[in-house]
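Structure record follows, encoded as structure tokens.
What you see is the complex with one protein chain gone and the rest in place.
Chains here go by letter, A and B, matching the order in which they are written, and residues are numbered from 1 within each.
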Amino acid sequence: MSKSIFIDTTICTGCRGCQVACKQWHDLPAEKTKNMGSFQNPQDLSFKTYKLVRMNEEIINGRLEWLFFPDQCRHCIDAPCLETAFDENAIYRDTQTGAVIYTKVTRNLDADEIIGSCPYNIPRKAQDNTLAKCDLCSDRVHNGLKPACVTVCPSGAMQFGDRDRILSIAKKRLGKVKQKFSKAMLLNPEDVNVIYLVGFDPKLYADYAVASSDRGGLSRSVALRKMMGPFTRMMRV
Amino acid sequence: MTNHWIDIKNSDCILIMGSNAAENHPISFKYVTKAMEKGAKLISVDPRFTRTSSKADIYAPLRSGTDIAFLGGMIKYLLDNKLYNKEYTAAYTNAPFIVGKAFEFKDGLFSGYKKNEEGPSLGSYDKSKWAFEMDEKGIPKMDRTLKNKRSVFQLLKAHYSRYDLDKVSKVTGTPKQDLLKVYKTFAATGATGKAGTIMYAMGWTQHTVGTQIIRAMAMIQLLLGNMGVAGGGVNALRGESNVQGSTDHCLLWHIWPGYLKTPRASNTSLDTYNAKWTPRTNDPLSANWWGNYPKYSVSMLKSFFGENARKSNQFGYNWLPKVDDGKAYSWFDIFDAMYKGDVKGFFAWGQNPACSGSNAAKVRKAMENLDWMVNVNIFDNETGSFWKGPGKDPSKIRTEVFMLPAAVSVEKEGSITNSGRWMQWRYQGPKPLGNSRPDGDIIMELGRLLKKEYKTSGGVFQDPILNLKWDYETNGAYDPHKAAKEVNGYFTKDVKVKGKLCKKGTLVPSFAWLQADGSTSSGNWLYCNSYTEKGNMSARRSKKDAPNNIGLYPEFAWCWPVNRRIIYNRASVDPKGRPWDKKDWVIKFAGDQKDGKYVSKKWIGDVPDGGWYPLENPDGSKRKDSKYPFIMRKHGHAQIFGPGRTDGPFPEHYEPLESPVEKNFFSSQRINPAAVVYTTKLDVYATCDPRFPFVGTTYRVSEHWQTGVMTRPQAWLMEMQPDMFVEMSKDLAKLRGIKNGERVNVTSARGTVECTAIVTKRFKPFSVGYATVHQVGVPWHYGWRWPATGKEESANLLTPPAGDPNTRIPETKAFMVNVTKL
Partner (left out) sequence: MKLNRRDFIKISGAAAAGVAVSGLGFDLKPVKSHAGMLKTRYAKESITICCYCAVGCGAIVHTSKRGDGRVMNVEGDPDHVINQGSLCSKGSAIKQLAENENRLTEPMYRAPYSDKWQTVSWDWALNTIANRVKKTRDMNFEKTNAKGQTVNRTTSIASVGSAALDNEECWIYQTLMRSLGLVYIEHQARI
């Protein structure tokens, strides 16, 4: 059973405990930033920043909303990056957790192609082309702990567990949230292991909150490989 | 907090005003969210739309410094619409008390006012004019029907009759429909069984009317029956991990540990001191807990001086310093005296006044007059290095500075007390880094050296130093357990108390056992019960909750007083001892009854505020052996009328010292007539001055803390909030031609700070009177030392030299500024 994270943005307070907890657990260095006229910082995900709370101020139905979106890898059920890489030494799926994991071997891949394949625009490259992103705190999860970001979340906006349970929590929660936010929705719940619940149009939260049709997905060659199924992939390994 | 963090989940309506809990106490939102999931409403009132507002059902903006107008309007709304809880108000508050004829209120002034010629206090009141009428037994006269024209209740009604919606909206800038929404929603908690809570912080205290803002809210909570109940209370969200504990232990000029009074010069002996500060009541139904005062003061002296404190030397009473009657020695006064050259030596221990003091330029200038300064900290900071700060020439500054490296909290052992009064023990992880040392070791060593110095070479008035008990160490190192035990207190001889033999040297079980004859010690009576023969109560970790799961967790850590998790909890039950709230009850009376009378005493639930019988028997007959629930008040009743305050028994709206409004819409008194305003040439201010047209306020962000000394040297936190900024509305930015993200100058009458402009929808101009008023906000976390560019400076270079008359807390939440492009 793969693991999933549910992120209910309607109760996220934007405290950014998750953003720091991620850096803390992974020993990631801080970036040099500048205040660009917003609380959001860094400005984007990076090789050193796997989790970023995006912040947007929007007037919706005549009311000001400050929208928080803790952005991270969705650990897709069918992960285009994994298929595109076609090298399990570089990108593989942890069968026990369902996490999509990048290794140092990603430096041998075409980084831009991998990034381009992601419908959520998540992976980021280092100067040497090594790729990085959220690893679902694989080491923690294998040792019975929740991912650092979920552990730390004060309001209960993030939950972690077996996919079935998390999906059912998400659906149940959507029903409740709809009483307050009529346009609330889950973002690609069937396709991803990090399931977001938003109260408003997802585009207002982040450019790639939902899978984008104008990017990502599989290139022709990748799609072909995929069609050929496990046999080809076995040959590759 | 009268209640505690977890208890917020029991609330039906949470008002967050004067604080920004989602950002500055983020974990509180675990419980705010829990309450909301059960249907509670969240109200956010703030000049600026915050992360708290983003989660609120109702957001209402208000102009900084107009909270009393806002709350006064709510009091009028409750009274006009009869939404107050009459049974509670009549039984437990002083609403029925009859106020003497000398009390009056006219055009912004209460009776007994006298202007002050000398300052810094602008004026003072003769509080005897506000006294209650007493009956022949010396008990306040009461009218429980609340109809008497001179009753507190009727005077309250008259006072707030002026706070109509139009006027309140005109002053606060809050739209009328928003005021009504807030009033209506919060008033719903007046229903029996419902609870509303207030979460406030420095957004309320840092005003020249700070104390009265909080009183106004406390009055609302009493009128609605929200004190003592689960999910209710008046909850100050304290800003530092141990500011509750450091306040309880009274690192403050006016109080001794446990909120005892610092002796005045006129308290010439221990007897006169105790007589002066021990309140007396003639009402047999008033517990008047402070009647125990001498037991606490004598026990404290025994802890100070151990065996050297004897009855024959008044337990060392005269070894401790006295302050002059009528004079204040507060933070502001320290730096005023230092500026004038009257202070020569200075300890800045774990504190950074060069950035935290209002009107920081004066603070920094004052430090130049010191002979020496000792600065104990984890990081270099703007205080210890003031001599090389912006605009300073080290070759002209004489001050010697000793900078001592302290260990961080995870490197040492001891306890801290959270905002919910929970004392929690923490343990050592790594050893102190490098040559840094725990504060306790530094303090012990300094004390040892001083004692040695006075012993070997003599000196002026050595007795207190030589006689000070100073044995809080084991194997030459500071031992927090020994200090914790002394704070709790010991029996100093074999004594029989309550029929039980207590052996000398054993720990006192609770403050009910303390004595005024020297047979007990207790460094702080409020903490007596925290470390007993049963062990260190603050280290307990049981996750067992109260039977009805209201989150009391009575065996997790320990809280003062005597582990009572919700104080004033005897007001959570009706006079017969039955909880107002049947589900989320805090305590209930469970004694046996016979023929309509209670015949045995038993309370269940939280530790009750005194274990007496309820006020009434089940058949409604009054009991003579009961006590009123507000046991810390002389008359046993909570104070809707507060004759003890320096600036009036009822809160009244006055403008901040610096405001955009020339005339107070409520009276001819523009500012609090008792406010404290300093007057040196650096204590300048400008009100209604076209050079400073915008309201300014200060606040915190989630990612930094206080002056930033413990967050600015940290890369992860700096990454999220790297630069000093000013937030402003789009309208104001347009008016000044300022672009988002651009650097600008924010200037007040006292200084200029360079900031990055955050142009945001979250600030909007206010409509005040007939004018548009713009407000901006700045965080106070920055200072020149970190980051290394030296350009991110303290917001307190802008803040004013004025404060609240009761507390002398500075008015850093409302002042006037200008904003200009660089």
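Simple rule for what comes next: a residue touches a chain if its C-beta (ideal position, glycine included) is under 8 Å from a C-beta of that chain, and two chains touch if they have at least 3 such contacts.
In this text, all values refer to a predicted model and were calculated from it rather than measured experimentally.
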{"item": "Among the chains presented, those that the missing one touches", "value": "A, B"}
{"item": "Hidden-chain contact residue, picked from the options B:G119, B:G138, B:P284 or B:P321", "value": "B:P321"}
{"item": "Identified contact with the non-displayed chain, of B:L165, B:A188, B:L450 or B:V495", "value": "B:L450"}
{"item": "Residue in contact with the excluded chain [from B:L79, B:L165 or B:L404]", "value": "B:L404"}
{"item": "Residue of B:T2, B:Q424 or B:N548 in touch with the missing chain, whole complex considered", "value": "B:Q424"}
{"item": "Residue numbers in chain A that touch the chain omitted from display", "value": "3, 15-17, 19-21, 24-26, 28, 50, 88-89, 92, 94-97, 101-105, 130, 132, 135, 138-146, 148, 151-154, 160-161"}
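The working rule: only the chains that are shown with their structure count from here on.
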{"item": "Centroid distance [mean C-alpha coordinates] between chain B and chain A, Å", "value": "43"}
{"item": "Footprint of chain B on chain A - complex, ascending", "value": "11, 13-17, 19-20, 23-24, 29-39, 41-42, 57, 59, 64-66, 68, 154-156"}
{"item": "In the complex, chain B residues that touch chain A", "value": "22-23, 26-27, 29-30, 32-34, 49, 51-55, 59, 701-703, 715-723, 725, 740-742, 756-762"}
